[in-house]
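Okay, handing you the structure first.
In this view, the complex is presented without one of its protein chains, the others remaining in place.
Chain lettering (A, B and C) follows the sequence in which the chains are written, and residue indices restart at 1 in each chain.
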């Protein structure tokens, strides 16, 4: 679901240990700060001794003044309740870098949703280990950086990539980027790198999954969008979907069907991330 | 989604005109009454001048005492905010009557979910205008009342039905009941009669919809569960779903496929109603 | 499902009154003409007295020679069985015109699938009653014709359109084209104009369907791709699909969700048309 961007709208995400009175405390805090709650979502892993999660969208009439006061006062409440929090105010558009290799379907889906203003982000740059997508990306008015990678130059290339991103982006989308990121790189963007990969029932781990899914005669193929952790393809899942296939689909047809699921699932996961709807808890997500 | 029934759990549904501080007021009220909030859902049609909807599940340690105090104090707060509210306490199992004609698929789905304790209701009786389902219903240990209806005896039959229900049920499910209820009957159970009907894209109004859907070559058939109002099949929608079909499906095959969608959709709608997850607003529902 | 285009592949579609021996006759005919059957699909409305439909994909080794012989001999068999038939040989790429107004989502989906060679057609031109899409269309290297339409110039504009198409296209896709075509225009492309429109359960006929679907609280929104006939939005359905929505979707959100369903459904319908998989029978389709 798409959030109607309101000029005076802000979002507050909170996680903290359960204890009585959290909702009361936070809603009182917001009321005192003249915040009108628009959406309020909450989840708890265990009402007695679990973790409490909350997402609040609110409007403020005299935004600039009220919001800066709220920002100033929030840490004290947060300390008292051992809250982790994230506050996103009006006009704070997230800045998204896209990494891509040679396949364009996920890249194009993101660019089109961005251009149609369905995806409200800035895209300061696209980085690729191949030159192929330069024309299409620059056609959208977005800088394209070709950073080639060979086994020998991997560390160096990643360093170059870090420099390109430096201070410019809030999160990264791997739109079918076929390189493995180093733990050091990943640690710079905790729960802020989104990846997409194909998914099958049962799973086909290793090379040539589409050929193996074909040989097994699967009736569904799917895609999973997740945050990147050091466990390859094993980070917290944001979104998944499937598409029905049959014995007439060749391995190549499965790939094409897979592309359509991948781009829908990735674009949906990115939208939820941008709208501050995803909280990561351990290796799972709460998507409000 | 199934709510884990907790011995000390209660549910509060609220609708009221928007104004600042509702969440704060209600959460303070609950905190004072020693209610631990487990699930909190909220929706507003317009944060400035709309209607505010809220659903709260909460636990209480010393339930009986705390709950009766809360029940006593609630009306005052409600008055102040012009709230409509519904409070459901521990152990208040809803009592569901099922109306059925000759088709058993929806009836059986409900009875099976009830028997497996997935559907936590009491079923004091099943009423039918035909004798056909007596054996199966009584096999589940549920009283079965055959109330035949002819054009001439319609009013009388409905009166009999009202007497059978009197004081015994909280809501009614029309599990493929092929009779139209009178406005007078419906007014006794506002937003508490759930019906299921087939749905097509485009709609085929009138007789023989499956034959006409077949002639039109639809690729999807669906079902809609809704609350019954005086506008036939036009009440607030609770749940909908579809199933894919193709040119090889005969009109009879469409009916069979339709049965499977109908029973899933109806059972889901009933579950949400039982879990107090549905609020009706005008001719639409909020399903938390 | 995507057909692997084979250099020596052809497709034969047949409809005719049922009678014994059709499959035998046609398969013997193909064998004699050295055609190796790759896919064979058949359907009958009634095995005794119905209409028989058949789609055959076949390969030929010495294509040019064998195919022209087959083409020469086919009419005789067809006459004997009162067959309607359509034969598409190797390299006969269909030529597709796209009509568009101001919304780009369906247009872009088609252009991408075309550029990625997933959609194997030629696109000789795009026609629009607005100038807005010129840049994007010409960016794909496709001629763009702006043919403005006012109530007064409608007939004239359509005449201009006919001239632009003359001899250049095999079928037309209305990719959210917001003008009604005249019966005279439609009759020039029988079952060769594909349209997409939103679909709801129940149907909301008339103006502002998204606003009305929102007011009704639908839980699914859908799209239907169909061939255009003189009955507005009532032609033979090729493909349909839906997407789940909920009370939090604004009317604007419903529109956005609708866009994603529309482009997937339209692109799928176009693919099947291009692969000669759709036979129209009365007001319904057989999609092999």
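General remarks:
By our rule, a contact is a pair of C-beta atoms (placed from the backbone, for glycine too) under 8 Å apart; a residue touches a chain by one contact, two chains touch by 3 or more.
Just so you know, these numbers come straight off a predicted model, no measurement behind them.
Contact with the chain not shown here comes from a single listed residue; of B:34, B:249 or B:284, that residue is B:249. Only one of the listed residues, A:86, A:102, A:168 or A:248, touches the absent chain: A:248. Touch with the hidden chain on the side of subunit C covers residues 20-21, 23-24, 27-28, 30-31, 36-44, 47-48, 59, 244. In the full complex, the hidden chain is touched by subunit B at residues 1-2, 4, 39, 104-105, 108, 112, 116, 118, 139, 245-246, 248-250, 252-253, 256, 260, 264.
Residues 43, 199-203, 215-220, 222, 224, 233-234, 236-242, 246-248, 282-287 of subunit A touch the missing chain (whole complex, contact as defined above).
Throughout what follows, only the chains that are shown with their structure count from here on.
Among all residues of subunit A, those that touch two or more other chains are 39.
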